[in-house]
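With one protein chain held back, the other chains of the complex are shown just where they sit.
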Amino acid sequence: MPVPRHILEVRQFDRSFVLELFERAESMRSLAGPGFSARLQGKLMATLFFEPSTRTRLSFEAAMTRLGGGVISAEYAGATSSAVKGETIEDTARIVAGYADLLVIRHPEAGAAARAAAVVDVPVINAGDGPNEHPTQALLDLYTIWKELGRIDGLRIALVGDLRYGRAARSLAMLLTQTRDTELFLVAPPTARMSQELRLALSGAGVRVTELDDLEGLAPSLDVIYQTRIQRERFTDLADYEAARGRYIIDQSLMRRFNPQGIVLHPLPRVDEIHPSVDDDPRAAYFRQARHGLYLRMALLDWVLGEQPVVVTAYSSGTAAPAGGDSAS
Amino acid sequence: MPVPRHILEVRQFDRSFVLELFERAESMRSLAGPGFSARLQGKLMATLFFEPSTRTRLSFEAAMTRLGGGVISAEYAGATSSAVKGETIEDTARIVAGYADLLVIRHPEAGAAARAAAVVDVPVINAGDGPNEHPTQALLDLYTIWKELGRIDGLRIALVGDLRYGRAARSLAMLLTQTRDTELFLVAPPTARMSQELRLALSGAGVRVTELDDLEGLAPSLDVIYQTRIQRERFTDLADYEAARGRYIIDQSLMRRFNPQGIVLHPLPRVDEIHPSVDDDPRAAYFRQARHGLYLRMALLDWVLGEQPVVVTAYSSGTAAPAGGDSAS
Partner (left out) sequence: MPVPRHILEVRQFDRSFVLELFERAESMRSLAGPGFSARLQGKLMATLFFEPSTRTRLSFEAAMTRLGGGVISAEYAGATSSAVKGETIEDTARIVAGYADLLVIRHPEAGAAARAAAVVDVPVINAGDGPNEHPTQALLDLYTIWKELGRIDGLRIALVGDLRYGRAARSLAMLLTQTRDTELFLVAPPTARMSQELRLALSGAGVRVTELDDLEGLAPSLDVIYQTRIQRERFTDLADYEAARGRYIIDQSLMRRFNPQGIVLHPLPRVDEIHPSVDDDPRAAYFRQARHGLYLRMALLDWVLGEQPVVVTAYSSGTAAPAGGDSAS
């Protein structure tokens, strides 16, 4: 698969793209020596955040800077700019595409990044479009699994928490359709269960999906626990929210039952759904995700914008990652 | 005319400055090859926006970055900084002038940039001072005309919409005093007509000014339609605002009547005063303005800050631009 022009939704990615991207991320890692790279020198990225996200914005900007590119940034485009005067995302994108070589867009409306991509002649990366998707988050989540466990196939993965409104969990679930022999367990409160539509799509793509309630009983046999925050802002009914949150907490007691070779992930921010006492457990991989994400996004920017070939070290088998150094084991 | 130390108001610019600036902008265009230029390497620009404007801020920051300079940026200086503690613009400017080699200031008060310029020993560029002026917008508007039509003289130009409160239209009108043989048509709702004072100043400077209502009838003979948004925030009376907006809409019907060699400009953002179906018309030049503006601002920064001579390709006659490539024709 050639590199896509725009990065808009998980559906775009096939297995070969994902695996090559992960290997490119590895080469970014080795490239992060003394000094910034000059691979993207002369390229300018614009980050347009109509909904604030310090973490995601800084991750993209760090990736671009480390590749030698330039950054222009709107941290708060929604409240401060022409948006309040009624400008469409299409107009904003067309104008900023006159300044920059790549747009990274976060927007509260589903489909906003795609609408921007339809009218500009520079690449657009969707950094979260409201309740819809967050494709680079899904990529960095799966990259973290690959990095930490050495493979993306044959895994038992539990998605926990908000599987209805949380776009990170849904985006990752969709990306898992590119893995093989995956058993997916959905552990969600009744008000935040995954939509039937998505469950059927996963099953149709060969992912074995099981909904269940007993995370404790499941823990010993899981490779990955992907915990998510119950997001108050996605609930219209406060009682539903209160019932949903705090139902599945990852604490020391759960960790004692959890597979000693497994990892815990979280798209972050977390509130209290993972107890801080778990942070020092080597299986707590959620802070390592940040650095993995940096390399993944460097690889993505480099691939989308770059003209220089990447020397990818060929690994022996299709899905074997160079586990070790950073891994949780 | 030597380059001015500060860029504060349209009145500063004479014809020779404008024409040399446009030719410098052309050389910036050719310089935008692979890699950023190093012309302003080691120079640091501070953008201080006390009133948000994503578009203008990003345009200046892209220009500086592409010239190899550095940027420090306050996207939201008004609400977040010492301004709320009662600090004057003079004090803020004096302090930031200790960090940076150039200040770009947007401020809600008329004269704010000039007050800053009076107390610092680095160049100051006015990026919009409230209801007053937006001189670099006027320069990029006229540069777009020069680029798209190949000349700045002998043109029939209509300014449409808010000619009383809109600083973009008023700034451009003032800059047109540096052109020759210009016929200017003012098409504004009764509540937003250009002040008599400005009309008299234009006439006094040799611009032939006509106020009229019938944009449709005028369209076939116009070279430039400069459409503007009726800005609600400039109206104190909501009824006046409602009466004014939506009176002169540029749509397919108007475009059918419009001069096939003409161009439509807009300082943007637009709301509904240009119908989106017009966007694909090659005469719709308002999105090309963004890129023209980038080069114009690069030329301005380079001229104000630079020490390296610019090699300007000499064109045969005084006002002939190298029309072609990007033009609408």
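What to note about this one:
Order as written gives the chain letters A and B; numbering starts at 1 within each chain.
The rule is simple: a contact is a pair of C-beta atoms (placed from the backbone, for glycine too) under 8 Å apart; a residue touches a chain by one contact, two chains touch by 3 or more.
Please read these numbers as outputs of a predicted model, since none were measured by experiment.
Across A:9, A:23 or A:75, the residue that sits in touch with the chain not pictured is A:75.
When you scan A:201, A:249 or A:290 for touch with the missing chain, the hit is A:290. Looking at B:18, B:58, B:74 or B:114, the residue that reaches the missing chain in the full complex is B:74. Screening B:25, B:46, B:140 or B:157 against the full complex identifies B:46 as the residue touching the chain left out.
Considering the whole complex, the residue from A:6, A:43 or A:229 that touches the absent chain is A:229. Residues 33-36, 52-55, 57-59, 61-62, 65-66, 71, 73, 75-76, 229, 231, 268-271, 276, 287-291, 293-294 are the ones on chain A that touch the missing chain. Counting the whole complex, the residues of chain B in touch with the unshown chain are 41-42, 44, 46, 48, 70-77, 79-82, 85-88, 90-92, 94-100.
We take it that only the chains that are shown with their structure count from here on.
Chain A and chain B have Cα centroids lying 40 Å from one another.
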